[in-house]
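This report concerns only the one structure given below.
Apart from one protein chain that is not included, each protein chain of the complex appears where it belongs.
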Amino acid sequence: MSSSVPEDLKYTQTHEWVRFNGSKAVVGITDHAQHELTDIVFVEPPKTGKIFEAGNVAAVVESVKVASDIYAPVSGTVTSVNTELEKNPGLINSDPYGKGWIFELETTDTGENLLDAASYGKLV
Amino acid sequence: MHFTPHSESIIEEMLKTIGVLNFEELIRTVPSQVRCRENWDEPGLKESDVRKKYRNLAEENEPVTRIQSYLGGGVYEHFIPSVVNHLASRPEFVTSYTQYQPESNQGMLQGLFEYQTLLCRLTGMDVSNSSHYDGATSLAEAVLMALRNKPGKILYSKYLHPHYTEVLKTYLFNDRSCLFEVTPYEGTMTAEAFPKEEEISAVIVQSPNFLGIIEDMISLSEWAHARGAVLIAVVNPVSLGMLEAPGNLGADMVVGEGQPLGNSLSFGGPYFGFMCVKKEWMRKMPGRIVGQTADKAGRRGFVLTLQTREQHIRREKAVSNICSNEALCALRAAIYLAYLGETGFKNLSEECFEKAHLLQEKLSSIPGLVPVYNKPFFNEFAVRIKHKKIASVLSKLRRNQIAAGIRLNQFYHDHANDFLIAVTETKTAENLDYYYEIMKEVLA
Partner (left out) sequence: MKVPLSEQLLFEKAASGSGQFSAEHSLLNREKLVSRVPSFFLRKNEIGLPELSERDLVMHYTRLAGRMFSVDSHFYPLGSCTMKYNPKISEDVSSEEGFQYAHPFQNEDDVQGCLQMMHELEQRLNVICGMDAFTLQPSAGAHGELTALLIARKYFKDRKEERIKVVVPDSSHGTNPASASLCGFHVVTIPSLNGEVDMAALERECTSDLAVFMLTNPNTAGLFEKNIVSICEKVHSAGGLTYYDGANLNALMGIARPGDMGFDLLHVNLHKTMATPHGGGGPGSGPVGVKAHLVSYLPVPFVEKKKDDVYKWSYKRPGTIGMMKSFWGNFGVALKAAVYCDALGFSGLKQASLTAVLNANYLKKKLEDTFTVPFNELCMHEFVMTPHPEKSPAKTLDMAKRLLDFGIHAPTVYFPLTVKESMMIEPTETESKDTLDEFVSVMMQIADEARNQPEKLHDAPLTTYRQRLDEVRAARNPVLKYGDPVDPA
C-alpha cells in the first residue's frame, strides 16, 4: 500500500512531517507512520513554552500495543499543541497532515537538513 | 510421582518423527562442557509419602488457630468463610494466566474489574490497578511515581510499618537522601516536625499507623498540597468499614496490604498490594489495569488496557518492571467483600475496633501495664510492661496458649518494654477475659 506524501512538506527519517509558515513549524506524523502504528489511542503532547533541540523527544503517540516517541524535527519553542487530540486521537489516523497535527514550534531553522517529499517517498 | 504422560514406545515414536535416535541426540545443541555432571538419579516420593512429609512439617508449627493469637503488625487473622475458599480455589481461575487473549479470559477480567471497582469504593479513589505484590512494594511504587512527577523529600513517620520503610530504602538505593523520617508527637505525625525549607515530593501517612493509631490525614494532606506535594495514604482495608475513605481526606494515592480481605496468613504470603489513585495519575500508575469495552457484536466485555505503560511494550521506558502480579489474591478479596456486603463489612470493622478497645481497657486497669500512647486507634495498640521483664511476661502468656503480641524492641530502641496487640473478630469475649486474667496473674 502506498501512503500519501504531500509535496509541500518536509520530512524526517523518523517519520515526522513539518509545515513551515514563516517562523512557525507545525509538526505531525506521516501517513506511513500512522498506518504502521494503527489506531492511535493516546497522544502525550509537549508543554507549551518548552524548548527543544532538533532530535529531542517532544511527544509520545500510542496505539494499543505501541508507544512511539515523536522527535522535534527542528530546534524551537513550543507555541501551541493540538488539544483536539485529547478527545479524538484518531484524527492522526484519519487526517495525518491536517487535523491530526501534533504541535507547533517557533523556530529559526528553515529545515534545510530535512528530507523533501521525493526523498521521503523513497524511504517508505 | 511424575507428570510426564508418554510411554516408552510413544517416546520412541516421537524421537523418530523428530529425526533423532535418543534424548542425548535431542539435546545435542547443549555443549558438553556445560552439561550436568551431578548425579540426578534421586527418585521422587510417592504421593502418600509427600503428604506425610509435609503433614509432619506442618505439625512442627503451632498455627494461630491452635492458640489465641493477638499478632498483627500489618497481617491479621480474620475468619475466612468457606464459600470464599471454594470460589477462589476454582481451577479455572487458579490455573489460568494473564489475560493476553481476553476473549478466553472474560471470567477473570470481569472479576478483576469488579475488584478495581470495590477497591475504589472502599478507598474513595478514581482508579485502581488489578494488584501489586504486597503493601510494602505498592508503597515503594507509589513513591517512585511521586518522585518522577516532582523530585523532593519523601516524608514518613517513624511509625510507618518498619518493613515498608525497609523496602522503601531498598527501592531507593540510588538516592536515599530524599527519605526523611519524621519524629512523631505522641505517636502521630504532625506538621510541626516537618522540614520547613525543603522541596517536598510526597507525604506518606499510614493510618492506622504501625502502632495502630489513627492519623489526622486531612491536615497532613492540606500541608502537602500547599507545597505542591502529594499525599500517599497507607491503610488497612478492614478499617475502612468504619473510618473515612482516604479519597475524602485528600489522599492522591492509596496503597496497602490486601491480606486482611479474605487471604490466609500463610506465613507472610502470598498476599496482594492494592494501589488506587486519583484520575490524573492513571497513565503513570504501574501494574495491570482492566478496562471495559465491547465485542464485535456490541456486547459488554473486558480487556487489559493502557498497556503502553508496561514493560512488555515500553521496555526500559516502562513506568515499572512489574509483570506477574497477585491477581488470584485480589479476586479472593473481591469475593470476600462481595460476600460480607455493605452491612457485614461494616459490622466486621466495628467488631474489630470494639473488641480491641475492650481489651485495651481491661489490660490498662492492671497495675504494671500501661498503654504507650493514649490516642484514637483502630484494632491494634501498643502497651508497656513496667517493673517486670517483658520477655518473661510474654513467654508466660505463651505457655498459657496466648501469643500476646509483637515485641517492638526488634524495630525501635526506645520501645524496649513495649509490645503491640492486635484484636480481630476471631476473639470472643471469653478470649479477652482469659487474656486479661492471665496477664493479671503474670504481672501480680
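Per-chain residue numbering starts at 1, and chain names A and B are given in the order in which the chains are listed.
Keep this in mind: a contact is a pair of C-beta atoms (placed from the backbone, for glycine too) under 8 Å apart; a residue touches a chain by one contact, two chains touch by 3 or more.
Here the structure is a predicted model, which means the values were calculated and not measured.
Trainee: Going by the contact rule already stated, which one of B:Ile335, B:Leu369 or B:Ile421 would touch the omitted chain in the full complex?
Mentor: Reading the full complex, the residue touching the unseen chain is B:Ile335.
Trainee: So one chain is hidden, and I want to know which residue out of B:Arg227, B:Lys284, B:His357 or B:Lys388 touches that hidden chain in the complete assembly.
Mentor: B:His357
Trainee: Among B:Thr183, B:Ser266, B:Ser364 or B:Ser392, which one touches the chain that has been omitted from the display?
Mentor: B:Ser266
Trainee: Tell me which of B:Lys150, B:His163, B:Lys362 or B:Lys440 is the one touching the absent chain.
Mentor: B:His163
Trainee: Which residues does chain A use to touch the chain missing from this display?
Mentor: For chain A, the residues touching the absent chain are 39, 41-42, 62-65, 89-90.
Simple rule for what comes next: only the chains that are shown with their structure count from here on.
Trainee: Hey, which residues of chain A end up touching chain B in the complex?
Mentor: Where chain A meets chain B, its residues are 42, 44, 62-67.
Trainee: Applying the document's contact rule, which stretches of chain B touch chain A when the two form their complex?
Mentor: My answer: residues 283, 307-308, 313-314, 317.
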